[in-house]
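Missing here: one protein chain of the complex. Every other protein chain is in place.
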Amino acid sequence: MSFQAASIGATRRVVLVAALSLGACFVQGGELRFSIRSDPKTFDPLLAQDEASETVRYLTGGTLIRIDRRTQKFIPELAESWQITAGGTKVVFKLRQGVLFSDGTPFSADDVAHTFRRVMDPNLHSPVGDSFRSGPGEIKTEVQGPARIAVTFPAALAGMERLFDQLTIVSARSPKKERATLGPFVAGEHKPGSYVMFRRNPNYWKKDAAGRRLPYLDSVRADIQQNRDLELLRFKRGEVQLIDTLDPELFDRLSADSPGEARNAGASLESEMLWFNQVAAAPLPSYKKAWFRSKDFRRAVSSAINRGDLCRLAYKGHADPAAGPISGANRLWVNAKLTPHVFEPQAALARLQRGGFRLDAGTLRDPQGNVVEFSLATNSGNKTRARIAALIQQDLAKMGIRLNVVPLDFPSLIERMTRTYDYEACLLGLVNVDLDPNAQMNVWLSSAGNHQWNPKQKTPETPWEAEIDRLMLAQSSALDPKKRKAAFDRVQEIVWEEAPFLYLVNKHALAAVSRSVLNASPVALWPRLYWNPEFLQVANQMARTR
Amino acid sequence: MVFARRISILFVTLLLAGLGGATLLRLAPGFGVDERDLDSRLNAVSHEAVEAVGAGEGNVGRFYLLYLSRLAQGDLGTSRLFSRPVVELLRERLPLTMGTVLAGFAMAWAAGLALSAVSAMARNQALPFALAGFGSALLCVPSALMAVMFYRMDVPASAGVAAVIFPKVFFYSKRLFRASLAKPHVLTARAKGLGDVRVFAWHAVPPVAGELFALVGVTLALGLSAAIPLEVILDLPGIGQLAWKAALGRDLSLLVSLTLLIGAFTLVANAFADALAHATPGAGSNDNSR
Partner (left out) sequence: MTTAAKVAGVLLLAVVATSLAAGLLSPVSYETQFRESPNAPPCRQFPLGTDELGRDRLARLLYGSRVSLLLAPAAAGLSVALSALIGITAGYAGGWVERATMAAADLFVSLPWLFLLLTVRALIPLNVTPWASILITFLLLGVLSWAPGARVIRSGASALKRSEFALLARASGCPKPRLLWKHILPNLRPLMAAQFWIAIPVFILSEANLGMLGLGIAEPLPSWGGLLGELQDPGRIAGNPALLAPAVLLTVFLSCFQSVFSKEDK
């Protein structure tokens, strides 16, 4: 395969330098195009929270440490090296020297100190800042020279390196403020509702192995496109070159049309799960609350669900049955001993019958004679989820359980989940962007707001939730990675045993990469396709025809 | 005097529309919630801060009075969803939608009137049947499918608006034309050999002009509502997409502004249609109905 040389950028010419693997060529310049789902809500990297803003942050921002998306290991970026001391409460960075912001302002330890001051501003409510708050008290920075800075936390912060992957360094001195960046690209024109342009950062510090300045691309254009069908259509027309997430159906269609361009990166970090409302004050009949708070009931329902069929029919085989909160894609933290709850409807029924439930002419009744019927709320407009719900409905019908599927628009659903607790069971997807269990503190702690099945408990209502609380707090301050792993493994086992969340499937990371894009290799971690934007190359786009 | 009264009715209606929109939104479930409620990275303090943002809009009456006082100064407030002034959002997106709706409206009326005339005057059954089938098919195909098919064929989105308006124009006007052509004296005139075009222009159109003009306003409003799914499906950054996002995001300032805008559009379109109907000779009387 070879690519024709053609001038794409106005100032830069496409240069064919050396043949790489697969007979492909090195290409400098050009524009990469892909879609994002919405307008970025902010261009301030410290406030980024929605996916589009995080994309902006990833393409433009420079960080001290990066998580290598392929190896899941930490790599030095703006920090040449770092050292964690004082029992995990202090980190000292040695910074890279001679680095300039995109506008030419030099980078120094003052910028890091300034970034910390800004991100920890209590009025900013930055999610990055919140994740640095290890305990009550201030975070102190101490500039020890132009290229040396120490950061002290009020309490030990286990696995703190990963947090620096999200902390974009902003300039203390540049008149352009957060628009001056240290990443490979600079945000350019933003036409709301249409696209965001990114131009090459001429001052980007990184060079490739041959000593060429990165990035290779002249520009990146992120088109705002929500419709997945149209996105695939535009991909086929050559108007976009990457699709970071494909529906199983569209993936199959692309595989049939153009096998080399459909790429399955294996299990992703996304899982689908179902849970029952266990809130004591929920406006539900007490007999239903009793079911939902019974481990036997939850486990019986879990064993009645045919996860294999969910993968095969709802995902066309592009998913694996899920065992627990951590997907196999998270190599470091998954408890590999756990296997998905086995599909055994007979045993599930027997389990319920031991608890006094009985099957009467095809209808399951609880010990008091109430018909076992409940609703499953989910967000509307998600075809795959609707299929999962219909499959579960049939699986449970075989046990005599009547399941009513209720799709709701997202705000209504959130209100029921987080404010009124007026729902019985809920089916939703979960995305773990961060690999470290510390990122899930607000899910597992019984006092937390995102402890979805029964949030904001004053004291843990069950012994096993108390145990999870203890283990999570222990791992968050332990410095020995082995101890942390042991504690979190135990959390996963308790969750498997008690089933507050019924984990259903782990989706595969399905993506599309045009033949014209070089060096793109999809991974499970976000951002799946452009995790190495400085190394991406685009060959001649004219070669593609409609 | 009459004019002043009309304007004041228009104005009051519009004010009520804004208040109604705000009330409907306020009472709907999910008001004041935020997707960030599910973000487990935020701590309790930040979650409370997120919740507090929506709390200021809790009292509809107070919100609306404040909104109107700002409106008087040309300020439509700030969109909570987009974190930008509503005026800016509208200014960016209005031209696209107006272009789409008006082009679609024009296409639909041209095609609808022409084909309904042909259909009503036809002497055999095959053509009207085929046209009715075509119109019915347009009614039965979901607009989502139509939009995506048009996109694949590189047909502009206004065709989608036209496809929604066309059946309405076609079937209404066909019925109206048929009814007026079936009057005995018209049948006599045709039997005596009066030309089709003349019969149509003199006897079919004038008696029903009033109804047709009433349909003008109605179909303009219909076109605007058809733009919503179309823009959402095709990811077109227009007013329709904005309205959909405002609804899903429960964005009070934005939604009230859009309600006022759509209300003003509907009112003006209908007032215009009424004025046309009054100004057209023959439209006010139906002397052939004997």
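Lettered A and B in written order, each chain numbered from 1.
Everything that follows uses one rule, which is that contacts are C-beta pairs under 8 Å (C-beta built on N, C-alpha and C of every residue); 3 or more make two chains touch, one makes a residue touch a chain.
This structure is a prediction, so every number in the text was calculated from the model and none was measured.
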Among the chains presented, those that the missing one touches: A, B
Among A:D409, A:E467 or A:E493, which residue is in contact with the omitted chain in the full complex? A:D409
Among A:A265, A:L359, A:A390 or A:A474, which residue is in contact with the omitted chain in the full complex? A:A390
Of B:L42, B:L76 or B:A277, which one is in contact with the hidden chain? B:A277
Of the candidates B:M98, B:V118 or B:A144, the residue in contact with the absent chain is B:A144
Positions on chain A where the hidden chain makes contact: 229, 232, 249, 253, 309, 312-314, 373-375, 377, 380-381, 386-387, 389-391, 393-394, 404-409, 412, 422-424
Suppose we count only contacts with the excluded chain; which residues of chain B make the list? 9-10, 12-13, 16-17, 20-21, 24-25, 27-30, 125, 129, 132-133, 136-137, 139-145, 148-149, 152, 167-168, 171-172, 174-176, 178-179, 182, 207, 210-211, 213-215, 217-218, 221-222, 229, 233, 243, 247, 255, 259, 262-263, 266-267, 270, 274, 277, 283-287, 289-290
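The definition used in the following text is that only the chains that are shown with their structure count from here on.
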In the complex, the residues of chain B that touch chain A are 28-31, 33-47, 49-50, 82-84, 89, 92-93, 148, 151-152, 232-237, 241, 248-250
Would you tell me which residues of chain A are touching chain B in their complex? 39, 41-42, 49, 122, 125, 127-128, 130-131, 133, 191-194, 224-227, 229-230, 233, 409-419, 434, 439-443, 448-450
